[in-house]
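Removed: one protein chain of the complex. Kept in place: all other protein chains.
After this line comes chain A, so read on.
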């Protein structure tokens, strides 16, 4: 029962020296509503998903999904789970040294499928790395299909070998790109 008071306001009850020490270093961790001492903290509303996404709203972003798709569009709306609405979306497909753009339109993306959102530097967006060439999308799709098939067999082989040795594949065998 005595431990109950550990993170509450200092009670007049006598404490062990160890507990006293814990009270004196209260900079981190689940302190009570008002942390005592420690470095000054930034306002908590800065550390929410909403605050992070608010800065990115109405900007041109690269969205990378868990299945490896790269979408380029304007973020128009979102919620606390990072469910997103993208407008004027273009899917950019990469394969080997080629890439192609496919116009897609509006996307509503469920948050769990989001890998990352990158803000496009508008000064640099046209600086495509010189090794890449734009190609008709049929050609890129064809090449990508081959690449994906090759990676799939490679991954399967590796997982089978790992499993034979008693290892569980990372993220339950789901492949992230």
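The criterion applied here is as follows: a contact is a pair of C-beta atoms (placed from the backbone, for glycine too) under 8 Å apart; a residue touches a chain by one contact, two chains touch by 3 or more; residues count from 1.
One rule holds in what follows: contacts and distances are computed from a predicted model.
Peer 1: Assuming one chain is omitted from the figure, identify its UniProt name from "Large ribosomal subunit protein uL14m", "LSM complex subunit LSm2", "GINS subunit domain-containing protein" or "Proteasome assembly chaperone 2".
Peer 2: Of "Large ribosomal subunit protein uL14m", "LSM complex subunit LSm2", "GINS subunit domain-containing protein" or "Proteasome assembly chaperone 2", the absent chain's UniProt record names it "LSM complex subunit LSm2".
Peer 1: For the chain that's not shown, point to the residue among A:49, A:87 or A:163 touching it.
Peer 2: A:49
Peer 1: Identify the residues of chain A touching the omitted chain, counting contacts across the whole complex.
Peer 2: Within chain A, the residues that touch the unshown chain are 1, 3-4, 6-7, 22, 25, 27-30, 39, 41-42, 46-49, 51-53, 55-56, 62, 64, 66, 70, 82, 92, 94, 99, 111-112, 114-121, 124-125, 127-129, 131-132, 170-171, 176-177.
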